[in-house]
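Pasting a structure here, questions to come.
Yeah, one chain of the complex is gone here, protein chain that is, but the others are all in their spots.
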Amino acid sequence: MDFQLSPQLELLRKSVREFAEGAITPKVQHMEETDEVPWDLYKEMAKQMYLGILIPKEFGGTGLGNLARMIMLEEIGRVSAAMAMATQIFHMGTASIADFGNDAQKKKYLPLLARGERLGTIAVTEATGGSDPTGIQTTAKLQGDSYVLNGRKCFITHGHVADTITIMAKTGEGPKGFSAFIVEKSFPGFKLGRKERKFGLHGCNTGEIVMENCVVPKENLLGNEGDGLKVSMATISEVGRAGMAGCGLGVINACLEASVKFANQRMLGGKSISQHQAIQWQISDMYMDLEASRLLAYRASWMRDQKMRCDTDMAMAKYYATEAAVRCAKKAVDVHGGYGYMMEYAVQRYYRDSEILIASAGTSEIQRIVMARKALTSFK
Amino acid sequence: MPPIKLDETSEWKGILVFVEQEEGCIAEVSFELLTAARELSHKRGSVQVGAVVVGHEIKGLAQDLLAYGADRVFLADHPSLQKYLALPYTRLICDLVLREKPEIFLLPATSLGADLAARLAARLKTGLSAHCTQLDINGRGELTQVVPAFGGKVMATILCPAHRPQMATIRPGVFRRGERGEGQGTVEGLPVEIEPGDLKQRVLEVHWEKKPAQTIEEADVVVAGGAGVGNPEDWKWVQELANALHGAVGGTRPPLDEGWISEEQMIGQSGKTVRPKLYIGVGISGVIQHVVGIQDAKVIIAINNDPNAAIFQSADLGAVADFRKIVPLLIEELGKKSNAG
Partner (left out) sequence: MNIMVCVKPAPDPKRWDSIQLDPVTKALRREGIPSVLGPLDKRALEEGLRLKEKHGGKVAAMAMAPPSARDNLVEALAMGADEAYLLSDRAFAGSDTWATSLVLSRGIQKAGKFDLVICGEWSLDGSTGHVGAQLAEFLEIPNVGRVVAVEIVEGESLRARSMVELGDRILDTSLPALITVTRETNTPRFTSLLGVIEAETKPCVSWSAADLGIRPEEVGFRGSPTQTGDIFMPEMKRKAEMLRGEPEGMITEILHKIRQAIG
């Protein structure tokens, strides 16, 4: 069992860190203040080939895989959780097509998504179903050569940014009554709904999308009719959970670094607070959370790269890393004392950004159900 | 170039100084090096100090060089040498060094001085230390050269035991120009023949205007103002001092709150960290939140009329004075310097 990352992955980490610090950091404050989408950063990431990390080389991606992706998200998240979320959702938009698309669909969409000429996302959640996706009510009716979709999807990351959206809709009844479609925002009947204002992840778009008799060509059915749950759940439970874990890792890194820096500078009773045990315990707990989250996240990613079944391992990594991110963010704010509450220090941003990671790509409770299911059969 | 053999080092005597000049104006650092040379000369039993100048229409410079410490002045004067060019300067000075055999050869650690020193040392196969901050003669009669490494975190003493001349470049300001003397000594014109190899380079233009820095993080010089500046009219002194030094303007939180600077210019724990060669704090009290942002600056000068201001603990040089009196005088003197070239 070799716990060392390959030289190529170390080089990848270094390169992404330089990009994150050089290109993303200068834009963070503006994103915080305006909640504006940083289109130029997306262009730049596309140029650096970040978007196609899960797309095979034959379709224009780099095919570097899941562990490389996890490291990328960790490095971006360390500087901006909003950008890490944007990056991970781009990947999710490519994954459903790469994993379940037919040749024609892959040839048509993947190269464009890899180059960033099209931006992708996935839309499952509705007012009536998130944790329980079977509660969704968007319908898709076959009419001639097309499916006609009707419904509204809410809380969709990049709902207003993406050109190419994997949408889950009802084509029948029961668990096999769902299908997944590749929907382009230019299709007739596709509209943008409300733009959400979140208390964190500023600069990462979250919005409602509306389908009113939205006409989707038959060729854009992903897999077969009835595969909808399979397609979306596979994407969310592997690529989505990993994405959240990556964002969480980034936040934990940032919290630890900010806390160490502040603790070393801040003087109390003639010495820096980093020399007081109470602060040292906060720091060591964050360090523990970082390493444990990393091990779980890297292992699950490695497993996916080996094409091993990894949905529970992803659940575990997601659950741990995102809860840890929230824990560490609170600790970081506390270490900063009064300064932690002030907007000019970054830790308040980590505190606000981290919370949503728990609810996204399956809440912590969902992850625990998944883990229980496996434990109850494996440990009999 | 055959290497100098160990047992021949004793043939080498005296100290040579390279005089940097532009358009007939001797750089201040050249006078400082003459002072260094004189001090070393005393320690070596009053050996001769030579000064070499390369350029055009430089005969008039000899008198000042003799007055400030040279015993002998060597002039290589030719129209083609008016502007510094590495190849002919290296060739001519190398010939002089091999003829005169100085034991010690000092050059300024400036852009051109260091360039010349490096080529010369390579050609002469001898040791060269860079931007020395101290020079001395040890018990064995060797030149000890103290230089910074790792950004100044480490200081090393360099020796050149088996090669001659012992070469060192010295930063401006390490020594000071000495007292003007009577100026007795000899002046020798060196024969100059331009060779084809000298003409591989041509200087087309020289400009005196230095571009101002883009951001405070990139600037070599940062002038920062604090609450002590008091009002926006007086803030102009901070700006003008920065201009005079071709530097950038920074500040603490109160100027930001007042709108005299932008977020990009705020220096401190929750703002920018700067590492300029020179930081001047004007009317800054020096609370830790600001000081953490400047502690890696090479030189910190603080001007504050409160003698107890915390900033003085973190400064290299503190001036207890009203900046409204000091800064205008500084700007005036700096203006004189650049006009004189």
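Should a chain be cited, it is by its letter among A and B, assigned in written order, with residues numbered from 1 in that chain.
Definition applied: a contact is a pair of C-beta atoms (placed from the backbone, for glycine too) under 8 Å apart; a residue touches a chain by one contact, two chains touch by 3 or more.
All values derive from a computational prediction rather than experimental measurement.
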| item | value |
| --- | --- |
| Selected residue (touches chain absent from view) among B:His42, B:Arg99 or B:Arg176 | B:Arg176 |
| Touching residue (missing chain; options B:Lys43, B:His56, B:Arg123 or B:Lys272) | B:Arg123 |
| Touching residues (missing chain, whole complex) on chain B | 28-29, 83, 86-87, 90, 109-112, 114-115, 117-119, 121-123, 125-131, 144, 147-163, 171-174, 176, 200-210, 218, 220-221, 245, 277-278, 298-301, 307, 312-322, 325-326, 329-330, 333-334, 337-338, 341 |
| Residue ranges of chain A at the interface with the undisplayed chain | 7-8, 10-12, 14-15, 18-19, 22-23, 44, 47-50, 53, 62, 64, 68 |
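Methods note: only the chains that are shown with their structure count from here on.
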| item | value |
| --- | --- |
| Separation of chain A from chain B, taking each centre as the mean of its C-alpha atoms, in whole Å | 54 |
| In the complex with chain B, residue positions of chain A that touch it | 29, 265, 267, 339, 342, 344-345 |
| Contacting residues of chain B [partner chain A, same complex] | 263, 269-271, 288, 292 |
